[in-house]
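In what follows, a single structure is set out as structure tokens and then discussed.
All protein chains but one are shown at their positions in the complex.
Moving on, here comes chain A:
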Amino acid sequence: MDNFMAARSQMALSLGFHIIFSCIGMVMPFFMAVSHFLWLRTGNPVYQNVTKAWSKGVAIFFATGAVSGTVLSFELGLLWPTFMKHAGPIFGMPFSLEGTAFFIEAIALGFFLYGWTRFNRWFHWFTGVVVGISGLTSGILVVAANAWMNSPTGFELIDGKYTNIDPIKAMFNPAWFSQALHMSVAAFAATGFAVAGVHALMVMRKQNVNFHLRAFKIAAIFGVIAAILQPLSGDISAKMVAKRQPAKLAAMEAHFDTKPYSPLIIGGIPDVKNKKVNYAIELPGMLSFMVYDDFKTPVKGLDQIPERDQPPVAVTHYAFQLMVALGMLMMGLGILYLIALWRKKNWFDKRWFLKLFIWATPVGFIAVEAGWTVTEVGRQPWIIQGVMRTADAVTPMPGIGYSFYLFTAVYFTLSLAVIFLLYRQIKMVPIIYDNPKPVSK
């Protein structure tokens, strides 16, 4: 495997792995805080059991997220030393603040996981909330760092030297808000649907229905609200992309010709050689409308972008279509859920209703991976948009292919291990939590 491809693949693999665990580590504490709160208020031990069962799952995810994140902070240098040499001081601000956020998160987690019987109950509850807030903060910060790669600001490039560095300005780059918003909402949507799906399965199998139904409802409501907001936030993101990275937008849409009434292209197979898209649905003027709020203004197409500055069109386009399709699906499910909640309480006993959520278990995470593919592949060939090419940033060390195979094997094994452990957690629910007396106070 060629060194450059291997480095890109390893980066993508590591981030794609980490993002799943970090989303869960970021969002689950909020679910736990709700059920923990319900337990403290109602004294119903089922809520305590839900909280405890979740907290064990979270501990597993948290540790995996933490080690994979640690690996990432080294990998940035191991794979892209030239990039880090120049970018480190510029986009380092969010990373240094993130350090604090992680630290607080880790400390609060220590209190939460080990403090069930040691502290005042509300202090204990509060430490759980702190885990969630600091996790979310760190997610926002790290995405601000990524946003800088998409819209680099806060420095000047003079004769190949990076000068006039302003880390604060770099952190609050134009893309940070739209990306951080979209990512945070995505984390809630993806985790909410995933957790809800697992519990829906158990409800359908009539196992510990009381336990799983409550867990399902807490997770689902978070996921549902996020899923309904997500397309709105996606629209903000798309407008931002159009402004700062026309090449990425063009690749997302497989939009080859710049002309008035630019069409929105749905589906289809991009044919890069002949600069057209086969078998697609075209909605004339819609792309112009989405980007500029009027049907006529032309949107810059790939024909206006030099070939050597174009990202891979097909991958970006497919990934974008996939994300949007799944987003629409999740929004639809969300609306259905709200109807059930307000009007059709009996749906919660219906197999078809539960089945929909069971099928939807992985969709949020697939959308997350697809979305990151859009962002990262769509930025190619740049590692820092318009400033540094990815190929110029890669490590000179040969043989990264072996490293990539090694990481693939490790992450593959870890994923299996996590799934295995989770399966065992769920299997043990009846044994641990079904005894009539509450587990402990």
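Operating definition for what follows: a residue touches a chain if its C-beta (ideal position, glycine included) is under 8 Å from a C-beta of that chain, and two chains touch if they have at least 3 such contacts; residues count from 1.
Keep in mind that, in the parts below, contacts and distances are computed from a predicted model.
One subunit of the complex is not drawn; among "NADH-quinone oxidoreductase subunit H", "ABC transporter permease", "Cytochrome d ubiquinol oxidase subunit II" or "Ribulose bisphosphate carboxylase small subunit", its UniProt record names it "Cytochrome d ubiquinol oxidase subunit II". In the complete assembly, the contact with the undisplayed chain comes from A:56, out of A:56, A:121 or A:239. In the complete complex, the hidden chain is touched by one of A:41, A:206, A:345 or A:424, namely A:424. Per the touch definition above, the residue from A:78, A:133 or A:387 contacting the chain not shown is A:78.
Residue A:109 is the one among A:6, A:50, A:109 or A:370 that touches the chain missing from this view. Where chain A meets the chain that is not shown, the touching residues are 56, 59-60, 62-64, 66-71, 73-78, 81-82, 84-90, 92-93, 95-100, 102-104, 106-111, 113-119, 162-163, 165-168, 395-399, 403, 406, 410, 414, 417, 421, 424-425, 427-428, 432, 439-440.
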